[in-house]
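The block that comes next holds chain A.
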Amino acid sequence: MRQRNRVLGWTVMPLFLLACGAFTIYYFVENPGGAMAARLLIYPNVFKLIQQHVLLVVVSSLLAIATALPLGILISRPRFRTLGLVVENVVNVAQTVPSLAVLALAFTFLGWGFNTAVFALWCYSLLPILRNTYAGIRSVSPSILEAARGMGMTPGHILGRIELPLATPIIMGGIRTAVVINVGTATLATFIAGGGLGDLIVTGIGVRRTELILAGAILSAVLAILLDHLLSQAEAEFG
Partner candidate 1 sequence: MSFWEFFITRLDRVWALTLEHAWLILVAVAIAIAVGVLVGVLITYSRPAAHGALYFCQVMMTVPSLAMLGLLLPLFGIGFTTGVIALTLYSLLPIVRNTYLGIREINPAVIEAARGMGMRELSILRRIKLPMAFSVIMAGIRTATVMVVGIGAIAYCIGAGGLGEFIFRGISQYNKDLIVIGAVCISLLAILADFLLKRTEKRLSFRS
Partner candidate 2 sequence: MIKLEQVSRVFPGSEVPAVVDLTMTIGDGEVCVLVGPSGCGKTTTMKMINRLIDPTSGKIYVNDQDTSKIDPIALRLGIGYVIQEIGLFPHMTIAENVATVPREKGWPRDRINQRVDELMHLVGLNPGTYRNRLPADLSGGQRQRVGVARAMAADPPILLMDEPFGAVDPITRARLQNEFLRLQEQMKKTIVFVTHDIDEAIKMGDRIAVMRDGRLVQYEEPDKLLSMPADDFVATLVGRNRSIKRLHLIKVNDVVQNETPFVTPEASVDEIRSAMEERKTNTVLVVNAVNKLQGVISRAELKGVEGARAAQIAQPVQNTVEWGATLNDALAVMLNYGERYVAVVNSREELKGVITLNYLLDLVRDDAAA
């Protein structure tokens, strides 16, 4: 039963979402609702924007995972206890900073473009992953750690075999949050020439073409749901 659910999770749901996305693209390219939207809603263009969007999200998220995970592990070590508390508090405050503000500030010192957008997304998605990694590892009960130490496990083994596996659900929760936020924030990248599906939405708002807005909105929502689903699937697989 579980095996079947797993297979279904990797196939049916992603395929369904991809089909939704494909239908959205097909429908709006074929029915752009007027000459203006038709200039943007052409297959190569839409695919280019999707590719840009995915690239924005994936690159920034991977970078964030690659930096926040080791950092979170580091500050959860007993000898960095104070540092961990400081970081935790700083992150809690920093998380209230709106994504648009981060994007705009990045723009002021890095100029426009894809790389700036990636940087801003990276900054913003760092926080939930860092916080959850730290919180996840700290949530492992001290008695379990003591038992592991008592059995003679090395600190490396304790981290790899006890702390990380037990913290996985919380860490994955942070990663999922970060990725979903990133998909949404990436739509704002268009304001600083970062590309992505935001191009469709902002142009649509500018020239009041609902088709453009809908195409951008649905595709980015589908992307968010798809990535979230794949991550939860991966969590079930490795967790």
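Here is the rule we go by: a residue touches a chain if its C-beta (ideal position, glycine included) is under 8 Å from a C-beta of that chain, and two chains touch if they have at least 3 such contacts; residues count from 1.
How were these candidates chosen? In short, all candidates are chains of the complex that A comes from, given by their letters.
The structure presented is a predicted model; accordingly, all values stated were derived computationally and were not measured.
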| item | value |
| --- | --- |
| For chain A, as assembled in this complex, the candidate in touch from 1 or 2 | 1 |
| Contact footprint of candidate 1 on chain A as seen in their complex | 93, 95-102, 104-105, 107-109, 180, 183-185, 187-188, 191-192, 198, 201-202, 204-205, 208, 210, 213-214, 216-217, 220-221, 224-225, 228 |
